[in-house]
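The other protein chains are all here in position, but one chain of the complex has been omitted.
Lettered A and B in written order, each chain numbered from 1.
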Amino acid sequence: MLLFLFRRIGLMLVTALCLTFIVFALTNMPAKLETLAKTQAGSRMTDAEVDRWLERNGYASPMLVRYGEWLGVLPGWVRTDDGGTVTGRCVALRDTPEAAGERCGILQGDWGFSTRFRAGVAEVLSARLGATGLLMMWVLIVMVPMALIVGILAGMREGSRTDRALSTVAIASTATPEYVSGVLLIALLASSTVGLSPLLVSWGWIDGPVLFQGNARSALEDITLSNFTLPVLTIALYGMGYVARITRASMTEVMTQQYIRTARLKGVSFGKIVVKHALRNALIAPFTVIMLQIPWLLNGVVISEVLFSYPGFGWTLYEAAVNNDIELLLASSVVAVVVVLVTQLISDVGYVYLNPRIRIS
Amino acid sequence: MEPLSWFEILARIAQQLLPVWVALVLTYALSIRFKRRLGLYGKLFDSTVGMIGFGIVMFWLFVALFANFVVTHDSLSQVSGMRNAVPGSALRDPRDLYPYYLLGGDSLARDVFSRMVMGAREVLRIAPFAAMISFMIGITLGLPAGYFAGKLDTGLTFLANLVLAFPVILLFFLLVAPEIQETPIPRVMAGILFLVPILFVTVLLNARFFTQPAKRNLYVGIVLAVGAWAYLGLVFNADPVGLWSMSPNLLNVFVAVVFVNAPTVFRIVRGITLDIKTRDYVAAAQTRGEGPWYIMLWEILPNARGPLIVDFCLRIGYTTILLGTLGFFGLGVSPESPDWGSTINAGRRLLTVYPHPALVPALSLMSLVLGLNLLADGLREESLRD
């Protein structure tokens, strides 16, 4: 078991290294650096000015060297200008001139500086991850029970009318990507001119102009039903259908097993069979799927956070990508890789735990 | 002129869609008549879900095919006075144009109905093609990985997991940026990705007709010639005839979508191969002395077709969603393109007052993906019944 964990963690590190290198290479192409310079120091700069800016800010050294600096295996760049002021990567990060010439990369725990947000990457990301953590928590709280209930109800009696109806709902939900459902939900619930809100206002059922807010910015300070419902629903709906279908498939399979038939023949009530005998076995597959679903939900998180301007991890990723914020983007991809691989690990370990027939060799 | 009522709008839309109805009725009549002779396709017509799904998919396919006859206006032309016009509005000065905007006008005074129809063509031109290339790549790499296992498998699986560990959106932002288009990266990637299908078909035929050199040379020769022609056009935009061409923008989108999809297909194929290679008929072929490629392509692959066809349908749907995501972030194909993702994104801005320009493509996209999912479900049920 320990060896297995070690190997997985080793694989994780290698994957992260490869990924960050790819991201680094793609964000450090000359054209991308030019974009960065222009967003940082003035959009209408001339080419000569751009070169000077890149030179002054440590972007002129070869790409591999800078990747080494970012990793912390090479000392950060240092530059002394005519006036004798020393500038450099570590000087800026640690805020002391003595740091010049030291190594300051992720190996030393320095995640770098975000050019978009003008703050340390670690600081920015930890705040945003917290916000996304809350969002994901609510998504899972809404999505998982809903999906399991739909899946179990549908899978209990395969081919029944309930099954057909619920399966269609599940399929429809997987066929509605976040950017469609988000748009529909806003039109339906968060507009004071169309949809439900004007009706509810005219009936006197709600006080404000709209039922739910179409913007989740205020959720940063205070999460309320009104500002968090739509982003949570948008993500949960799309993920729900898939998990429900897996649960259904798993449930129908379990329901045809020998021991269920035996139990029925013994005269155990149907409800009892489902709860006592079928559920545990039927939930193994959905568990692994839910775990694997978490990184997949990241897509939805980006769309939903951008759509509802909720500054979480997805929104940060989007902003970093649009503004070519190199170090923030790198740190984000490290986080993404860790999330993907850790959830894979949990899903494997959990699978073993739930299914005593399998042992990890 | 008075604006049309909803009933008139629906009647006129139905009238515009006449060629689609005719084609649908013909397809269904012929298919149901001969369904016993049509294998898995025929069996589809035993399942209600499958028939509904197939109907929706074919509806959009025919809309895309007959788009030129269905549209009422040019999907790009703007008519003065029709900005955000409500569905059924009459043109101010129709002259020789169709006198109504059946589903209204968008924020640039273009006909929403015609854009939806042309959008179907746009979407159905890219999504199935991209899914197909992804499949060929997944199969070409997945079969040997599963069959030979060992170092090859470890290496390829690592690469696939590497791509899958990327958040899709980050990958899109990195790969579909305008700066990347100017670098050789998309061309090189396209060069590699498009080479695989040619390789796949060549090996497929070579393995089959290995014992009949004359036939083999002919088939392989034809494939190589057509392949090289298409390859030149698609990758280097240098097709002398001009039949195969792709704008750098589209190529970039295409490459990114294939790149995201192929690893998943690879994993599925590899899994199935691992399972099937232990079967008796594979062992029988091995004792017969067949080459590994023959076994993979002509013994294992046909037996894996059930789950692959199902996944193929789902993947077209997923690719459609991915293309929409690209459009949503403004990374999509050409900006005026009527493809549904971009139109949803454009219509979103005025959603709360003029919902129709965003709702029409949103519902279209939903229905197409729903149709593909239902079709996949039907196919799965019927193929399991074997």
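Assume a contact is a pair of C-beta atoms (placed from the backbone, for glycine too) under 8 Å apart; a residue touches a chain by one contact, two chains touch by 3 or more.
Note that contacts and distances are computed from a predicted model.
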Protein name, per the UniProt record, of whichever chain is missing from view ("Dehydrogenase", "Diguanylate cyclase", "(2Fe-2S)-binding protein" or "Rod shape-determining protein MreD"): "Diguanylate cyclase"
Contacting the left-out chain in the complete assembly, out of A:Val121, A:Leu135, A:Leu166 or A:Val210: A:Val210
Absent-chain contact - pick from B:Leu17, B:Ala177 or B:Val220: B:Ala177
Among B:Leu65, B:Leu152, B:Leu350 or B:Leu363, the residue in touch with the chain that has been omitted: B:Leu350
Residues of chain B (touch criterion as defined above) contacting the omitted chain: 76-78, 80, 83-84, 107-109, 177-179, 249, 330, 334-336, 348-354
Positions on chain A where the hidden chain makes contact: 31, 34-35, 38-46, 49-50, 52-53, 115-119, 186, 190-193, 208-210, 213-215, 217-218, 220, 226-227, 306-309, 311, 319, 322-324
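Criterion: only the chains that are shown with their structure count from here on.
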Residues of chain A touching chain B in the complex: 11, 15, 18-19, 22-23, 26-27, 29, 31-32, 35, 167, 171-172, 174-177, 179-180, 183-184, 186-187, 191-194, 214, 295, 298-299, 302-303, 306, 314, 317-318, 321-322, 329, 332-333, 336-337, 340-341
Contact footprint of chain A on chain B as seen in their complex: 158, 161-162, 164-170, 173-175, 177, 179-180, 182-183, 317, 321, 324-325, 328-329, 341, 344-345, 348, 351-353, 355, 358-359, 362, 365-366, 369-370, 372-374, 377
